[in-house]
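Of the protein chains in this complex, one is absent; all others appear in place.
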Amino acid sequence: MADLPTTAVDIAAAVRAGEVSAAEVLDAHLAAIDAREGEINAFNLVLADEARAAAAAVDARVAAGEDPGPLAGVPLALKDNLCTRGVPTTCSSRILEGWRPPYDATVVQRVAAAGAVAVGKTNLDEFAMGSSTENSAFGPTRNPRDPERVPGGSSGGSAAAVAAGFAPISLGSDTGGSIRQPAALCGVVGVKPTYGLVSRYGLVAFASSLDQIGPFSTTVADAALLLEAVAGHDPLDSTSIDAPAPSLLDQLDRGVQGLRIGLVTELMGEGIAPDVAARVRQAADALAAAGAEIGEVSVPAASYGLSAYYLIAPAEASSNLARYDGVRYGLRVDAPTTAEMNAATRTAGFGVEVKRRIMLGTYALSAGYYDAYYGKALKVRTLIVRDFEAAYERFDLLLSPTSPTTAFRFGEKVDDPLAMYLNDVCTIPTNLAGHPAMSVPFGAGADGMPVGVQLLAPALGEATMFRAAAAVEAAAPSLEEAWS
Amino acid sequence: MSDRLTRDDVAKVAELARLVLTDAELDTYTDQLGAVLDHAADVAALDLADVPPTAHPLPLVNVLRDDVVAPCLDRDEVLAQAPAVEDGRFRVPAILGEEP
Partner (left out) sequence: MTTVENLTHEPVEGEHFTITSDTTGDTWEIVVGLEVHCELATATKLFCSCPNVFGDEPNTNVCPVCLGLPGSLPVLNRNVVELAMRLGRALHCRVEPSVFARKNYFYPDMPKDYQVSQYDQPINVDGWLDLPDGTRVGIERAHIEEDTGKNTHAGGSGRIHGADYSLVDYNRAGVPLVEIVGRPHIRHPEQAKAYIDELRAILLATGASDAKMEEGSLRVDANVSVRRVGDAALGRRCEIKNLNSLRSLGRAIEYEARRQVDLLESGEVVKQETRHWDEGAGRTRPGRSKEEAEDYRYFQEPDLVPLDPGAEWIAAVDEAMPALPAQRRTALAEAAGVEPTATAVVVAVQRDLDELALTAIAAGGDGGRVLLHVEHNLAVEGARSLDPTHFAQLVTMEVEGKLTATQAKTVLSDMVESGKAPDVIAAERGFEAMDTSELEGIVDGIIAESPDEWADFCTGDEKRRGKLQGFFVGKVMKATRGQADGKAVNAILESRRLAAG
């Protein structure tokens, strides 16, 4: 195991060169899963047999002199809201327990075509609604750094799988921060791409105008490698940008000389834990030392982001989740009439947070309230877009914390929805604007738990964003470095 | 701007959403949803008469596909996932209302 490469970039290179087999790489990771999965519960389903077959296929291609792909032999975990043909896709909900999609999500097809080896479907907050993975119907996932604490959410399983060494890379989804926040809490890299850069076909929808699929990894380079493999136009997704995948790996060592980077005022003050803010300033100093120009910028509409998000996202979700009615797939609780059957099924099948958001969303859209709530929220969205546009006239990138705090303890916030929603205050504005953002680990907080700093870029600004991320990564203190 | 969310509002909304709530749940949800909406009052209070809505972050228009047939799903694979099937169709209990 000590001899085997551990990053995706290194594994793929070694497998492609025939230096190491996909099978042995997989075995090492399955062993890691065996060792700690019982404690962490990152997976809803481990796909050992399927993975072995996939690894064997990669090895056969290498042996035959064929190109096995840029992710050859790299173990990869998939959030359990990504459709995998013939393999249960539950969204961590009782209502989809056991459902086997008859098709693969586009990103699933692309990573398979790239030679990646899917090792399992990871746990999430039910239907991606949550910031701690405590809302899963199949039990929470634990933070590998401290199992008494949450891994964040909703992609807690995908973040934990990478942090625990179960797979070097994983895919999650981000609607209000669900990749970036768990990445920060678990001490890994997490990226939300520009809206429309990665196909949503096969991603079980939560909020359609906000959802994006993105990578988790331990290094910025690995995130670039994975994002390159899944990004690019998909004719099956009408909201997919008509452009090929961007080239990111070759951007990483360009450095940050002359880049103008702005600290977001509204996200550095009240509501942000002091140790987190301090780490962000430390990252800013590091970027300055590497040649970037650091400034401060106000994005006033960002402070309305939380309210707008908690009207728009539940509204879309209330509609997206209507299809779970017990008729065609998933759970059915029988009743004498169809309407009663629908209600009994949904009542039994959905968890508390999902119900809460469905009702909130239904209310926000209903007759008499549309203008005051949903209608208004769409206008706030315009203000946010405008504020970001103004900010990006003066700066190339923005910088902020990813999460207001480090990982909290189980049970601390789950009964207070508003407290839980406040976890997303730094990440939500970028979803509303459709912009890319990523979290890069930057040392530990006062409690020894990981802190992530967030880089924000304008639409399709991934190349610049990754450049700066590489510089932040290079300067990042290790987790073990004590807080001072 | 409407008053705070009432228990009746929540009951109506639950029905629209095909959810059955116990009395206790009705109370809890009314409180919690009320709190979220109170927080959203900052949005509701803004004067945004001159601001156009952004329904969508992307400037795309006219995404179209050609009118060409592609393979369908295998019916057996589809029906295998269904809770109840009869005669190649999905079976559901009695439907009382008519199509709106």
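Labels A and B are assigned to the chains in the order they are written; within every chain, residues are numbered from 1.
Convention: a contact is a pair of C-beta atoms (placed from the backbone, for glycine too) under 8 Å apart; a residue touches a chain by one contact, two chains touch by 3 or more.
All of these numbers come straight from a predicted model, not from anything done at the bench.
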Contact with the hidden chain (one of A:205, A:252, A:344 or A:385): A:205
Contact set of chain B toward the excluded chain (per top definition): 16, 18, 55-56, 58, 60-70, 72-73, 75, 78-79, 86-100
Interface with the unshown chain - residue positions in chain A: 81-83, 89, 91, 96, 99, 101-103, 105, 200-205, 207-209, 235-239, 315-316, 318-319, 322-323, 325, 327-329, 338-339, 342, 362, 365-367, 370, 374
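Quick note on the criterion: only the chains that are shown with their structure count from here on.
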Contact set on chain A toward chain B in their complex: 99-100, 102-103, 195-196, 209, 235, 238-239, 241-242, 304, 306-308, 310-311, 318, 322, 325-332, 334-344, 346-347, 350, 355-356, 358-360, 362-363, 366, 368-369, 372-373, 375-383, 385, 417-418, 421, 432-434, 459
Touching residues on chain B, where the partner in the complex is chain A: 1-2, 5, 9-10, 13-14, 16-21, 29, 32-33, 35-37, 39-40, 42-44, 46, 48, 51-58, 60, 63, 65, 73-74, 77-78, 81-84, 90, 92-97
